[in-house]
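Please see the structure below; I have some questions.
Here the complex is missing one protein chain, while the rest keep their positions.
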Amino acid sequence: MLRHLGSRLAQAAIASFGVLTIVFFVMRLSGDPTLLLVPEGASREQIAELRHELGFDRPLIVQYGAYLGDLLRLDLGESLVQRAPVATIVGHRIPYTLELAGGALIAALGIGLPAGVAMAVWRGGLIERGLAAIVLAGQSLPTFWSGILLILLFGVLLGWLPTSGADSLASLVMPSVALGALTMSTFARMTRIAVLDELQRDYVTAARARGLSLAATIARHVARNAAIPVVTVAALEIGNLLAGAVIVETVFAWPGIGQLAIQSIQARDFLVVQAIVLFVSLTYIGMNLLADLAYVAIDPRIRLAA
Amino acid sequence: MRLTCSIAVALVLLSGAARAEKDTLTIDLVADAATLDPQIQWDSESASVYRNIFDNLVTRDQSGKIVPQVATAWHYANDTTVVFDIRSDIKFQDGTKLTPDDVVFSVKRVTDPAFKSPQLSQFDQIVGAEVSGPSQVTLHTKTPYPVLLAQLTKLSVIPQATVQKLGDTAFNQHPLGSGPYKLRDWSRGVQITLDAQDGYWRGKPPFKTVIFRPVTDVSTRVADLRAGRADIVRGLGPDQAASLKTEKGLQLLGVPTERVAYIFINPQSGPTKDVRVRRAIAMAIDRDTIISALQQGYGKPVNEVLSPADFGYDPTIEPYPFDPDAARKLVKEAGAEGAELTFLTAPAYDRRLNEAVQQMLGDVGLKVSITMLDLPTYLKRRQGTPEEAGSISQGRWSCSCQDADGVIWPLFHTGSIWSKYSNPKFDAAVDSARATLDEKQRLADYHTAFEILREDVPAIGLFQDFAIYGARPQLKWTPTADEAFFVMDMHWQE
Partner (left out) sequence: MTGRLTAFTWVILGLLAAFAFMAIAAPLVAPYDPLRQSLLLRLRPPGTVTRAGSFLLGTDDLGRDLLSRIIFGARASFEVAMLSVSVSLVVGTALGLCAGWFRGWTAILIMRLVDTMLSIPAILLAVLTVAVLGPSFLNLILVLGLTRWPRYTRVAYASTLQVASLPYIRAAEMAGAGPARILGRHVLPNIAGPLMVVATTEFGLMILFEAGLSFLGLGIQPPTPSWGSIMSAGREYVARAWWMTVFPGLCLFVVVLCINLSGDWLRDRLDPRSRAR
């Protein structure tokens, strides 16, 4: 099992490194930030001078080497736009990103799982269709629209929740629901299928024959087996929850790394983008390894070595 | 329903009146400040925060006149030498005295190429700075430079000792100035909190605490304002302003600025090489409808590519009339019917204006295709060779110096990165206006320059742009044409 984990980790490290390299070169193909850093009236000579000072006139491969050298010394560098250490800039956003991802997962699971179970149990009926429509609604509306409607309703009209920002638990509610709505239907549908699969197995029939109620059967047996695909999906979605929350973060003025990533791409603040990519891909890989371990915890029959 | 509403409003008003004083002012920014070191970034969001932490060498009053701040008086020793008298009663927020050495240090730091300041080109006409008396500083310029004082309204005075002790990176995180507010906390992306400075030399700052929050989405900023989460929001568009106009309990602060909206027309490449096509474009664009419908009245027509708030604006220049028939004729004459024009643009520019211009030019027989690029790519092409720069593009130009020199020199002088135009007579006129301190001479030069631009049409001015802020009605503030955002000039009145 350790061997398996080791090889997965090695492969993962190579994958991360690949991502970083791709992003490094693609970013540099798209120009450099010099033009954004000079005032409108700057002359060609001033621009060339600044470009030289910033080191963007060096060959790409030299810049890449220098970057890797810094990275090996665990130095993420300094942002050209903000003139502050990249580690500080990105590090400051990570707690907010994790809060939002956590909130969204809770919202998605809290609604998606029970809905999925209900859809499986009352299969084919009106309840299933109604629930399916509600769950899918979250996924069928563009967040930039549903988000502003949420703000207008709960923030402005009713005044229950703060309209923007990240200064209290209350301000986490709306962005979490808006972001969670996107994955909620995936969870509901996965759960529905998994529960349906389990419900027709012999052990369920046997349990029911023993006189166990449906609810008890689900709680005791089905839930454990249906958990595996759900954990898989959760791990797969983590990348999107972390840095894919761009639109939610923009609409709700939530200071996460998604918004920072987009702004940094648009400002060609290379080092910040690279640090974010590194963070996201490492987290994604870590979460997927954890998911593998979770399978064992959920179902001891699974052996990782297999 | 209406009755309960008005009772509620009355109660709110009463409870407001009962409160002695408003402690905290909350401001919604369009984006987070990039830097708080006043000598690095000069984007309007960063500047609207850090300019409250620092004092400027000189400043502008409500009417736009340049008046003393850190410098009490100044005089020209000769055409390239200006002597400033420095106040001796100003203290930085750590209690140390502001000295002439700090002023010299501020000038030298921002003009040092090794410091890589993005603001360098605003100050690079200054070639020397020295302390010339116990409370006196002398600046030297390369040539006689009429815009020097206008540029110095943006020179924040920084404390030499602190900057040298902390180093540049740490000073950017923990800036310290002599201004009315000092930084309490900068939580990047979340909020910036400033505290009033006790014993500030210009008087008591109007609010104990000022909070700046970055809220990128304009609809969310509007919601913040309506829900009372923000006291004033920056960066409203004309349409948001129009929809807030009818809303009770809010006020709109709109001010004509030194920013001019214009359409660039490439005279060196493509179908617009023909001056007849450029004149046709000038006559095809219906500026009055753009101002009344798209700008909702937030814009004033201009006769040239300059805002009336700038020195050098010439009201005697005749703008091209809106005349689609004449434009169609000119296009036909030039044999340019159906010619394809590339409209280069970026998300930062008003999408609606792009599309409206596209249709107006389509109506006179020119086919416009809009090429949307992201901002860095757009700048690279727009500032690149004439072939890369597209046929037309829109812009909103402000030099933050309220002077024609900062507008038409970079836009149209031969060899400037923005210019795709070359006319020796125009160059001579703007060069002459740049190198003399004689205002009459300068106005005459700019008259010549604008006459030439009118003939050659390398761009047309659309309107004087407005800055629009939304605020709670109790906030009293008169925004100025230079788009400065000084909390010191605001106050709260229940």
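Here the chain labels run A and B in written order, and each chain numbers its own residues starting at 1.
Everything that follows uses one rule, which is that contacts are C-beta pairs under 8 Å (C-beta built on N, C-alpha and C of every residue); 3 or more make two chains touch, one makes a residue touch a chain.
Just so you know, these numbers come straight off a predicted model, no measurement behind them.
From the options B:Q358, B:S391 or B:Q464, the residue with contact to the unseen chain in the full assembly is B:Q358.
Listed residues A:V38, A:I148 or A:V272: the one in touch with the omitted chain is A:I148. Annotation: of B:Q240, B:T272, B:T342 or B:Q464, B:Q240 touches the absent chain (contact as defined above).
Touch with the chain omitted from the figure is made, among A:L50, A:V90 or A:I285, by A:I285.
Although one chain is not shown, part of subunit B still touches it, namely residues 218-219, 237, 239-240, 242-243, 289-290, 293-294, 347, 351-352, 354-356, 358-359, 370-374, 376-377.
Listed here are the subunit A residues that touch the chain not shown: 11-12, 14-16, 18-19, 23, 26-27, 29-30, 124, 128-129, 132-133, 136-137, 139-145, 148-149, 152, 185, 189, 196-197, 200, 236, 239-240, 242-244, 246-247, 258, 261-262, 265-266, 277, 280-281, 284-285, 288.
The rule is short, and it goes like this: only the chains that are shown with their structure count from here on.
Chain centres here are Cα averages; for subunit A and subunit B they lie 38 Å apart.
Those residues of subunit B whose C-beta lies close enough to touch subunit A in the complex are 31, 34-35, 37, 40-42, 113-114, 116, 118-122, 124, 168-169, 172-173, 187-191, 213-217, 219-221, 223-224, 226-227, 229, 374-377, 379-380, 383, 397-399, 406, 409-410, 415-418. Here subunit A touches subunit B in the complex through residues 30-33, 35-44, 46-47, 49-50, 53-54, 78, 81-85, 88-89, 92-93, 96, 148, 151-152, 155-156, 159, 162-167, 250-253, 255, 259-260, 263, 266-268, going by the rule given at the top.
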